[in-house]
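Heads up, one of the protein chains got dropped from this complex, but the rest are sitting where they should.
And now, chain A:
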Amino acid sequence: MLEFSTSQPLTLGVELELMIVNRRDYNLTRGSDDLLHLLGRRPHGYDIKPEITQGMIEIGTAVHSDVNAMLEELLAIRALLVRTAEKLNLGLAGGGSHPFQHWSDQRIYPKERYQLVSELYGYLAKQFTVYGQHIHIGCPDGDTAVRLTHYLSRYIPHFIALSASSPFHQGVDTLFQSSRLTSVNAFPLSGSMPCVGNWDEFNDYFTGMADLGIVASMKDFYWDIRPKPEYGTVEIRICDTPLGVDTPVLLAAYAQMLARQCFEDGWDDISPAHYLTYSYNRFQACRFGYDAVLVDGVKKRQTSLLEDMLDTLNGLLPHAQALGIEAQHNALRERILQRRLDSHWLRQVYDDSGSLSEVVRRQSEFWMYEAPALSVN
């Protein structure tokens, strides 16, 4: 039986998985231990931890209700990480996948959970060397969390397009804007939460899976969005880690506006019919970005993702005003109108240089040193 901890509604937190690369050929390198050792020499109070393979590191913010404060914290974490990585001559980079690393070269981090995952999933564990952003949104109770999870599933293609930054995989242009999700799809417990109606039903499902010995905790579900009862949040896990340090805050602001809309409207339209086209729409966004065509299985119509995002943003304006995040609302609108995709930027660098090492060098410089587009108040 899972207890859902109460948290203040609409509070936010983000986690970012980052690449650790060498500065010689910009391939992934075994750097998380060295980074953590050096970071650990002085107390810093930030949430910085290892991930499944040693070419990854995860950072997480504290709980925020103000996205500007979140950006401020992210910049402080970045400054600390950059100072440390520079001493070790390591590069840090955003992006959903490393363009040319070979999965078999990766080393599982020596932590019991990761070793167990590696034993259970074999090569999938090393192939899971992909980098995502997770957004946590505070919910007052489990029932609300279940509703919000279903509500946000309709907007999954939006988050994919806004964060898509993994066009290359194992040295090849995939033609996808986000190829990272293909690595996640391979896991048997990936996809979306089943169509449960409230927290009790969710608990029944979880208990059933636990009794069958399939899962031991919520961590075993690799869903795109999942309730996180111990934090009292809903966690969106679909996003690639964006290239810039400020984009994650825009994505969090978008999630906050959507969540407010869900709560204020008292949305409760939970139905399996909404999931009929879930995987197809998800694929469309991964493959085509803003050019995706979404299929509404209930209304039986097709719309362009770009139009759908602009319509959604128009509807969210009152919520942005209520939350005091009009600047982020405008920035998102600009990004969509300019059809700005991180994956396009990466392809452009590759077209100019012909070198994937150069692509990673530039994306590393971007994450480590680029000033945020929206200044901190």
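The working rule: a contact is a pair of C-beta atoms (placed from the backbone, for glycine too) under 8 Å apart; a residue touches a chain by one contact, two chains touch by 3 or more; residues count from 1.
By definition in this document, contacts and distances are computed from a predicted model.
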Record-based protein name (UniProt) of the chain missing from this complex, from "Two-component system, chemotaxis family, response regulator CheY", "Transporter, CPA2 family", "(2Fe-2S)-binding protein" or "Aspartate carbamoyltransferase": "Transporter, CPA2 family"
Touch criterion as defined above, residue of A:E3, A:E86, A:D265 or A:E334 at the omitted chain: A:E86
Omitted-chain contact residue, chosen from A:R30, A:K49, A:R333 or A:R347: A:R30
Chain not shown, touching residues in chain A: 22-25, 27, 29-31, 33-34, 37-38, 86-89, 105, 107, 353-355, 357-358, 361
